[in-house]
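The structure follows.
Every protein chain but one is kept in place in this view of the complex.
And then chain A:
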Amino acid sequence: MTDHHGDIDSVTGKSTTGHEWDGIKELNTPLPRWWVISFYLTIIWAIGYWIVYPAWPLISSNTTGLLGYSTRASLAVELANLEALRGEKMAALAAAPLADIQKDPALLALARAKGRTVFGDNCAPCHGSGGAGAKGFPNLNDDDWLWGGTLEQIMQTIQFGARSGHAKTHEGQMLAFGKDGVLKPDEIVTVANYVRSLSGLSTGKGFDAAKGEKIFAENCVACHGDGGKGNPEMGAPNLTDKIWLYGSDEATLIETISQGRAGVMPAWEGRLDSATLKAMAVYVHSLGGGK
């Protein structure tokens, strides 16, 4: 630092570094000692860090460091702490019967908060983050429930799913009347229009109501019930209301009747613990007020 290069700047009387740009020379102004010392200390600190903490990437892993620290392990510890912190409350949730959760404001608030996050993680991809649903995926905010809207029914649907392959799952599907050759194309058009008339929608020209009713009675009543009021036992939707899972226009109805429908809801039992399942059921039930 005290190298003078033998070149002294005439104005300041200081030595220069010998570097020159466009006739401007750089004065040799040493850094403050404390600054230099702290600079070297940070380098020593960095080397210490390499040794103590995981630092160097190797081909398939990395140096683990003397402390054996890993962010994953510390995350696990923190999560465990969090679980312990919530343990009591979640245990209360796991122990309480479904109906009681709704009666206890504290438990209800907990279940709704927990349910909301779990819903976001697991259900939102199909039902939307607010449970608004999409074509083929039911809106959970309304009052129409394919498999029933009581707390218990919702719980059951979440636990076992629909056509999920679980032993206790909801079964039943809309048959493919066209593909399987049960109904002829013109019959399908007729019954589609008949179904539209059930919920007060307009029907096409030359639609024969009597014929439609007959086809409906022969093929559809078994599932959708007399008058098309639906049957939650089989997940058969009510055809007289204003809510249509796949759409109510003629073309969509024809497609539904021809190809059949069998939407799948996965079973969540086994993937989520029982307290979480309950929280989810309570949350979904509260979205639209359930039944």
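Keep in mind that, in the parts below, contacts are C-beta pairs under 8 Å (C-beta built on N, C-alpha and C of every residue); 3 or more make two chains touch, one makes a residue touch a chain; residues count from 1.
The rule is short, and it goes like this: contacts and distances are computed from a predicted model.
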Undepicted complex member, UniProt protein name, chosen from "Phytanoyl-CoA dioxygenase", "Cytochrome c oxidase accessory protein CcoG", "Ferredoxin" or "Thiazole synthase": "Cytochrome c oxidase accessory protein CcoG"
Filtering A:23, A:57 or A:105 for touch with the omitted chain leaves A:105
If you put the missing chain back, which residues of chain A would it touch? 2, 11-14, 29-30, 32-34, 102, 105, 108-109, 112, 128-132, 139, 141-144, 238, 241-243, 286-289
